[in-house]
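One protein chain is absent from this view; the other protein chains keep their places.
Take a look at chain A:
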Amino acid sequence: MALKQVSSNKCFEGFQKVFEHDSAELKCKMKFGIYLPPKAETGKCPVLYWLSGLTCTEQNFITKAGFHQAAAEHGLIVVAPDTSPRGCNIEGEDESWDFGTGAGFYVDATEDPWKTNYRMYSYIKDELPKLINANFPTDPERMSIFGHSMGGHGALILALKNPGKYKSVSAFAPICNPIQCEWGKKALGGYLGSDVSKWEAYDATQLVKSYPNSHLDILIDQGKDDQFLSAGQLLPDNFIAACTEQKIPVVFRLQQASCFCSPYFFIATFINDHIKHHAKYLNA
C-alpha cells in the first residue's frame, strides 16, 4: 500500500496534498486529497472524510470548497477520495455521467461487470481509513464523514450502516432516498441488480428505520432552489420523516441558495458550519 505523493501545497499553515495508491479493493490506482492541518505536525488529529458528488474527482472539493481555514483552525485532517474507480476499462463505464466513472454511489457492486472494481463502500469504510491511519498522524477513534449529493448519500449510509464508527455526519443536498429516485434506481439497479430489497441496504431513509438508538447528530443543508430537489432526486422530506419517527436528531436547513449549476458555491457558503459541526464531536 505504497503512497505516491502527487502534489503538496502549503495551505493555512498546513498542507493540502494529493496521493496516489494502488487500491486492493478497487483494483486500480486511486487518488485522494488530504489536508493536514498545522496541528498534525505535533499530534494526532481526527479525520473527516468528504465524499464528493456525481462526476467529481478528489480535486473538486479540495480546490473549490474552501474548507481549509476551518479545518486548520479545528485541527482536522480532511480526506477527499475520488468518487469511483478509474481506468478499469469496464464497458459502459464512461457512457453516462450518473453511472460508472464518477458515479460509484458508494456501494459494493454485486453485479457483473462492476462487482470487481466498484466497491466504493468497502473502499471508503475500510481500505482508505486503514491507509490513512497507517500513513498520517491520525486518531483512528475519531472520524466523521460528510458529503455532497451522491456523496451526501454515501456519508449518510456509511454513518447509518456503521453505528459508532463515525462521530458525526453531515451532508449537502444528499440523495436521501435513492430507491425512490431516478438516479438511485439507475445506479442501484446497475450495481446491485434488480432485487429492490437489496437496495435498501444502501438507502439512508431505509437505514434510519433500523438504526439503533445510538446518538448521531445529522446536519443537512439543502438549497431551496435546487433543481434536483424539485426533480425529486434528493427526497429529504422522506429522510426527515423517517428520522422524526425514529428520533434521530437532524437539523435540516433549507437554504436560500441553489446547488445545481455550481454546487461548490453553495458548499463553500456553509462548509464552515459543517466543519464546526464535526469538530464539535471530533474534538469533544
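Operating definition for what follows: a residue touches a chain if its C-beta (ideal position, glycine included) is under 8 Å from a C-beta of that chain, and two chains touch if they have at least 3 such contacts; residues count from 1.
Please note the rule applied: contacts and distances are computed from a predicted model.
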item	value
UniProt protein name of the chain not shown, from "Cytochrome c oxidase subunit 4", "Chromatin accessibility complex protein 1", "Mini-chromosome maintenance complex-binding protein" or "Fibronectin type III and SPRY domain-containing protein 2"	"Fibronectin type III and SPRY domain-containing protein 2"
Touching the absent chain when the full complex is considered, from A:Phe12, A:Phe252 or A:Phe265	A:Phe252
In chain A, positions touching the absent partner	74, 215, 217-219, 224, 240, 243-244, 247-256, 276-277, 279-280, 283-284
